[in-house]
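All protein chains but one are shown at their positions in the complex.
Up next is chain A:
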Amino acid sequence: MLAITGLTHTYTGGHTALDGLDLTVPDGQLLSIVGPSGCGKSTLLRCIAGLIRPTGGTLEMDGAPVDGVPDDLAVVFQDYSRSLFPWLTVRDNVAMPLRRRGGSRAERRAAADEALESVGLHDAARKYPWQLSGGMQQRVSIARALAYRPSLMLMDEPFGSVDAQTREDLEDLVLGVHRTGKMTILLVTHDIDESVYVGDRVVVLNRSPARVHADIPVGLPASRDQIETRGLPEFVRLRAEVGRLVRGGARVPGAAPADGLPADRGPDADGQAETGAG
């Protein structure tokens, strides 16, 4: 279980991206995190990944406080072309993080091949990332995360740079991976449909500085289909609800509006909120 309490981060320039964010994610959940652009979603993910040290609050994994990069964590970045190493073959890219796990070169390669197989890219092992299409490159990134066998996978707008068809394929790939791998996945997106389609639960963040604005369980059947699921009344209802919340017009009991009513802000947030509220 991942437990985040009072997570606050103010950048050196004085911009507060996170303000007392609380979030608990049970093991094995696929949580979508959605919010208006620039709301601090990526800052949240980077804090969890240990890439930036938050200025306040605590992070706990399975009851133990996390300082720095948690073990068994893998991150999939939006920018696959920058995240994959162009001087390594696809297989070596996937095998690279396994150096942390020890094991022989042959074992690492075998694990990489297995992960590539699971994302349908076994023929691409000897190619270089830049010889592949964007969608295939993002599959390689996902395979690299899978080969590492993480207990927590963070995905930062992973499908933001691919075309619509590829996006749907990759969404289904993540759903499949989640079903078989039983890992916890945090998927940050600004796409409302996507957050509902892939999530077991959707968390909507406020405009910057980010706090949890709404927390919505997704009551859709576990097995999802791009056409059928998106046609279900429950999907349509959830999409509308999340959409309203992201836009800031809260219609949900108990959820605070996001567009800057004083009740929604901490006493120390004045002056900072204007930047994100425009």
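The rule we apply is simple: contacts are C-beta pairs under 8 Å (C-beta built on N, C-alpha and C of every residue); 3 or more make two chains touch, one makes a residue touch a chain; residues count from 1.
We adopt the following convention: contacts and distances are computed from a predicted model.
When the listed names "Heavy-metal-associated domain-containing protein", "Sugar phosphate isomerase", "ABC transporter permease subunit" or "Methylamine---glutamate N-methyltransferase subunit B" are checked against UniProt, the chain not shown comes out as "ABC transporter permease subunit". Here the missing chain is touched by one residue of A:Pro97, A:Gly160 or A:Gly243, and it is A:Pro97. Within the set A:Ser83, A:Ser118 or A:Ser195, the residue that contacts the chain not displayed is A:Ser83. Interface residues of chain A with the unshown chain, by the touch rule above, are 46, 49-51, 69, 71, 73-75, 77, 79, 81-83, 85-87, 96-97, 100, 128, 130-132, 148, 154.
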